[in-house]
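The other protein chains are all here in position, but one chain of the complex has been omitted.
On to subunit A.
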Amino acid sequence: DREYNEKFQYASNCIMTSKYNIITFLPVNLFEQFQEVANTYFLFLLILQLIPQISSLSWFTTIVPLALVLSITAVKDATDDYFRHKSDNQVNNRQSQVLIRGSLQNEKWMNVRVGDIIKLENNQFVAADLLLLSSSEPHGLCYIETAELDGETNMKVRQSVSVTSELGDPNNLASFDGEVVCEPPNNKLDRFCGTLYWREKKYTLTNQNMLLRGCVLRNTEACYGLVIFAGPDTKLMQNSGRTKFKRTSIDRLMNTLVLWIFGFLVCMGVILAVGNAVWEREVGSLFQSYLPWDPPVDNFLFSAFLSFWSYVIILNTVVPISLYVSVEVIRLGHSYFINWDQQMFCSQCNTAAEARTTTLNEELGQVEYIFSDKTGTLTQNIMSFNKCSINGQTYGEVTDPLGPQQKKLDFTPFNPLADPDFCFYDDTLLESVKVGDLHTHEFFRVLSLCHTVMSEEKSEGELVYKAQSPDEGALVTAARNFGFVFRSRTPGTITTTEMGQTVTYSLLAILDFNNIRKRMSVIVRSPEGRIRLYCKGADTVLLERLHPCNQELMNITSDHLNEYAADGLRTLALAYRDLSEDEWEAWSESHRCADKATDCREDRLAAAYEEIEQDMMLLGATAIEDKLQEGVPETIAILSLANIKIWVLTGDKQETAVNIGYSCKMLTDDMTEVFIISGHTVQSVRQELRSGGGKKLRCPPPPPHPPPPPPPASPPPASPSPPSNLMDNISGEFALVINGHSLAHALEADMEGEFVSTACACKAVICCRVTPLQKAQVVELIKKHKKAVTLAVGDGANDVSMIKSAHIGVGISGQEGIQAVLASDYSFSQFRFLQRLLLVHGRWSYLRMCRFLCYFFYKNFAFTMVHFWFGFFCGFSAQTVYDQYFITLYNIVYTSLPVLAMGIFDQDVPDQRSLEYPKLYEPGQLNLLFNKREFFICITQGIYTSVVLFFVPYAVFYFYLTVLLPCTKRTPLFSLPVQTLFRIFPNQFHFVGSAQSTLLQPVVWLTIALATAICIVPVLAFRFLKLDLKPQLSDTVRKNKLRQKKRKMVGRNGRLGARSGSRRSGYAFAHQEGFGELITSGKNMRLSSLALATFASKHSSSWIDTLQHSTSMNNGFVND
């Protein structure tokens, strides 16, 4: 009912992200540009110059640069806006089917109105925020993908209100006349509350009933929705606020310095104005016969006032407009170099590195803390079945990238159902399967039965497994390739193809996984009627529950497990137990009891599970490699040599995170200690922090109210006795591993400081089980307490908050959607490119920017201060020393190219060297190359130069009083063209002939040489002394390069370099409780491929909840 809804003036569905149109462009853009202080300042100067009594320079000296700057910016803005217009147009003109007067009509998106009913088909984008009315699927369910909103690629379920879901066809819907009352538009993606009034009944509406704009409909033939919010009111648009504009520390410093310079300018103006007052009173008044005052001026004070402004105009070149433009140009250049770098190009994914923000480059050279996500960033999020130990026999060789490539096993002749992507290199295992070794068969049977994977068979033999964790997928795939193919499951059965024969097991029970149990089991009845329990789980847990007769095998397997764990592999132990019918009956009864219990159901179930998972027979162990991305350990090693601290923030479990920490060499056995903080209460966390912090460093001062130290709830870190000399021990290497819930306590206001001081003293920090919000909090914490430059790197939607809050956000363009990349400042496809980005590009950018700024301020001071000195000799009349063309063009033509070239191209050491000597990175972190001190040195040098430039010619001409203006640095660019020009504009080219007449005189050249020598010699001597006595590392590197060509660093190679030492539980299984129940309940069997999605929506009322609150129990779905 459009007419009725028109009355409310709802927003139309037309979106406008563009800022201008053709008519408004000029005024709006100019208005925006003049909001920049620099531009306004120059406009003000321009106005001053139009007053003839003040104008010491003609107006074009200001308007030329100003117009140049404004037009460049305007062109850039216009181009940006043009693309925005284009994309708006495209979106606005998409077609959607709208139900108008009982029939479906195609309408453009922008013509969709609030209150319309829209029909959506599979794989279509949702055009506006819709209330789901009905769907082609039963119960009014439909599935959506929200990748555009939050980057999660898994599907979510939405369900319509039951009454409307019955309105199946368009005719019924057309007569739908409900009224929706809801909250005003807001940007909360996970919340919606409203009420539907229909047929005099009220129905509550929640987010579960909403389809938000930007989602894509999946696996649903069609659905109907009622437009609730359109266009700018939609949650997508409400969320698309401007991102926080990031500024670099150099930017801030530059702004401060510009203000200082401005103050300095005013001071000089005041001094010269006072001088002018005195002069006009003492000398000027007597000189009136030759030089009367200009009409409005009648006394020396007024003259001084005008002179102040005149000097402000003349001296404005110390605050040059070209500074900001040049800085932008340089940064743009650096960004292009990043984009063009072949060594940051990933040929597999055909993506080059991309600098998405052009304003942060030099900050890349100052990074002190890197916050990294784990999955997809450090690791590839690909699990590969790497090794296994069956009945005391270990299989699977570590593939050695350096050695001769072993032949990849070809499974196809043996097994037509094999997955061709599966890699395994040890053919003895395949032989063992072929000869029918019982243990081996049983081993793979466990893998093919004991899991919660869903299979989807698109066509015969083309199996697709939907595993909730990649580990499980890898195991089932391994079993599949070795001839134990999991085909399909129903709530009560599992069908497999074992060595070519189809076998159907009846599934009696799934003893589901959880974090405490660290294992899962299935109880199946084989076709022969045997009941067997198959169990897989963490070795620590499982080995305790074995039958005593396994002792010998257990020892061997333990050794194998140690080996695997030492290689950084994730391990699982497998076992089985035969159950008699009676045992099963009895247990099944107790299980039912426990299941039905209303209180402490969890505990009872656990107890029941515990009861049956005893006396198991060990089969063997698996080792899965969580594949690191290429070059990760090397990168981390180099970065930590560059004094960059790397923190890993992951949603994964502690074991997994620690495991990865070892395999990427963040944690090593050489470390003095690894603190693990996993307390659940404030007190225990504090206690653990203290014990860690106290042990190693400057003991934090005792807390004001020392709590009685209660024994920590969780196992306290086993620790050697605290070293006596605290200060000595800071150099020792420590690592900190902290859990999500402990982190929550540690981030509380009163413990922050303690946490930061402890964590920062550690060489490596790993935070596991953290939520996206916590990631951002940790980053903010460091930003707040350490004043250091932080860099966050991640690939998933859960990293977005962290990427946005860090100084620099880096997105890895991996598999997990583009959300992180969109939010990031830099993006590339491999973690290892980070070292090049920081150590090469960042370092260069920082160096270049610093040198540029020094040079820039130097040249402008050297140039401008000459006017100050000249003021004392020209009656403080604001007469310029140089010709006004020279002044106009000095900054934008004559000197812009040298500084720009240096700012863009300068390299102190070649790129390989900065990677070889990561210590070269340190000056940036300490901000040594451009700070207030360096600035003052530049300024002093500039003033010195200006003194030389003025007084040397002055002295020369004082004795040799010719008629010339001291034109020391004027370039002999024109002589003939100038004469022509002069004939055309005689008033503008006073300097005609100056060059010819002056440059012929040897005195001029001698003066230039003299001034140059006086300017340069002291600086040269000083630099040489500094270099000779206190060389910087970069200087040494350069010198060395001269001396000895070859000096290579000790190679850091070795992919999974063996790490010996203490046994670590390699058990790491990204798995989640509650899935087994879902399978056995059979609720979602029809939607097997969507089971994951359904599960997610079933367990958390909204997907964004999942995102935000995936604290401890949940991480399987929020892949990070």
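Everything that follows uses one rule, which is that a contact is a pair of C-beta atoms (placed from the backbone, for glycine too) under 8 Å apart; a residue touches a chain by one contact, two chains touch by 3 or more; residues count from 1.
Methods note: contacts and distances are computed from a predicted model.
Novice: Leaving aside the chains you can see, what is the UniProt protein name of the one that's missing? Options: "AP complex subunit sigma", "Multifunctional methyltransferase subunit TRM112-like protein", "Cell cycle control protein" or "Large ribosomal subunit protein uL29".
Specialist: Cross-referencing UniProt, the chain left out corresponds to "Cell cycle control protein".
Novice: Just to verify: which one of A:Met210, A:Ala352 or A:Ala862 makes contact with the chain not shown?
Specialist: Candidates A:Met210, A:Ala352 or A:Ala862; residue touching the omitted chain: A:Ala352.
Novice: Could you tell me which of A:Ile100, A:Val464, A:Leu897 or A:Leu1025 touches the chain that is not displayed?
Specialist: Checking the options A:Ile100, A:Val464, A:Leu897 or A:Leu1025, the one contacting the hidden chain is A:Leu1025.
Novice: For the chain left off this view, which of A:Asn111, A:Thr358, A:Ser588 or A:Asn1040 is in contact with it?
Specialist: Here the residue in touch with the unshown chain is A:Asn1040.
Novice: Just one of A:Asp177, A:Asp294 or A:Asp669 touches the chain that is missing; which is it?
Specialist: Selected residue, touching the omitted chain: A:Asp294.
Novice: Would you mind spotting which of A:Ile100, A:Cys193, A:Ala607 or A:Val1017 touches the chain that isn't drawn?
Specialist: A:Val1017
Novice: Which parts of subunit A are in contact with the chain that was left out?
Specialist: Residues of subunit A in touch with the missing chain: 15, 17-18, 52, 56, 83-84, 87-88, 90-91, 123, 125, 147-148, 214, 216, 236-237, 240-243, 283-284, 286-287, 289-292, 294-295, 310, 337, 339-342, 345, 347, 350-352, 641, 818, 822, 844, 873-875, 877-881, 905, 907-908, 911, 917-919, 952, 954-966, 979, 982-983, 986-987, 990, 992-993, 996-997, 1001-1003, 1006-1007, 1010, 1013-1014, 1017, 1020-1021, 1023-1025, 1027-1029, 1031, 1033, 1035-1040, 1042-1044, 1049.
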